[in-house]
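Dropping the structure in here first, questions after.
Removed from the display is one protein chain of the complex; every other protein chain stays in position.
For subunit A:
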Amino acid sequence: MSIDYQQYLSKTAIGLEPSGIRKFFDLAATMDDVISLGVGEPDFITPWNIRELAIQALREGQTAYTANAGLLELRQEISNYLYKRFLVEYQPENQIIVTVGASQSLDLAFRAIINSGDEVLIIEPAFVSYAALVTMAGGVPIRVETSADNGFKVTPEQIEEVITHKTKAILLCSPNNPTGTSLNRDELTAIASVVEKHDLLVVSDEIYAELTYDQEFTSFAAIPNMYERTILVNGFSKGFAMTGWRLGFLAAPQELINVMVKIYQYTTMCAPTMLQMGAIEALRNSSEQVEKMRQNYWRRRNYIVQSLNQIGLECHTPGGAFYVFPSIKKSGLTSEEFAHGLLQQEKVAVVPGNAFGASGEGYIRCSYAASIEQIEIAMNRIARYMESLARTENAALEIAK
């Protein structure tokens, strides 16, 4: 007898949209010699001193559970770090949780605050997981679309327009994946007034905080009156080049943290112990290396933004992260057609913008977490691809005549 598994599966789970990135990955992974601007993680390897401390922890036999919220010593370092870098004060004992990546911090935040039917505003284009995480927690993701006209910055008016009595929180991500857009203090302050007026919470995804180039990074929790309303999400993946370690952290008012710790102890217990030991070293002794990587990304950003604009793929200069989000509308193709053609014809992988929400249609995400040499080759290939598209178009016009 054949089993109809569909009837067993959760409707919520089945209803989740498959990630647009996954589809593209499956295609790119079958090809050789691809130059990839499609990678959402640093091309640097974790600094050696951090790796060494994790190795030492293993040698010493640090293989038992830690406290649910993580090693107190690490939480202490996180507390120092948040205060020193962003001027926000969190108590290590009861306001910080070490999680399995920022991904899990986001999951915990939503599980802790969402009742069935609560609405969470998601500013798009957005990181692919957001809407799914809200849905899985029983909430309803409400999409707020931004546009290239103002560099994909969300305005208080756009937010206010979609707020209903069911709105519980806004998910902010600055610097943003996929647009690289950074919101400065004034822009965050303007959003804060809407948050206060409508009595909302903000889940602030600050995973790219270390990778900010033109102006100083501002944490949403540092905006006046927002500390009490902010669930701050950050981690080691991007700035410290530690994606595979799966370590992130949450900081929030104590009452929220209490509930999140409760959930965490049932779902996960704690983050891997020996890796937490490495993370202590990351916060203590790696600022020089982090700065060096930041400088490197900054130079690549300048290079790639100019190259793309020269090729005719218009893009704004993003203030942070390691992504640029150029318009491909000139090509007359959809984002997916453009990206597929580019991969097939020139073996350059980028991510179609619509993978990050409908407002990403007409754009592609190019990651510059790649060496300058690689970026240079990729830019030459993209230029060649654009020329070939123009030629086909001309030929088609001729035939039509």
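Operating definition for what follows: a residue touches a chain if its C-beta (ideal position, glycine included) is under 8 Å from a C-beta of that chain, and two chains touch if they have at least 3 such contacts; residues count from 1.
Here is the rule we go by: contacts and distances are computed from a predicted model.
Asker: Out of "AsnC family transcriptional regulator", "Putative ABC transport system permease protein", "Benzoyl-CoA reductase" or "ABC transporter ATP-binding protein", what name does the UniProt record list for the absent chain?
Answerer: The chain we cannot see is recorded in UniProt as "AsnC family transcriptional regulator".
Asker: Which of A:Ala252, A:Ala349 or A:Ala378 touches the chain that is not shown?
Answerer: A:Ala349
Asker: Which listed residue, A:Val39, A:Ile55, A:Met274 or A:Ala390, touches the chain dropped from view?
Answerer: A:Val39
Asker: Have a look at A:Ser129, A:Gln158 or A:Ser287 and name the one touching the chain we're not showing.
Answerer: A:Ser129
Asker: Decide which residue listed in A:Gln265, A:Asn285, A:Gln306 or A:Ser388 touches the omitted chain of the complex.
Answerer: A:Gln306
Asker: Kindly note down the residues of subunit A that lie in touch with the hidden chain.
Answerer: The missing chain touches subunit A at positions 19, 21, 24-25, 28-29, 34, 36, 38-41, 43, 45, 127-129, 177, 295, 299-300, 302-303, 306-307, 349, 351, 372-373, 376.
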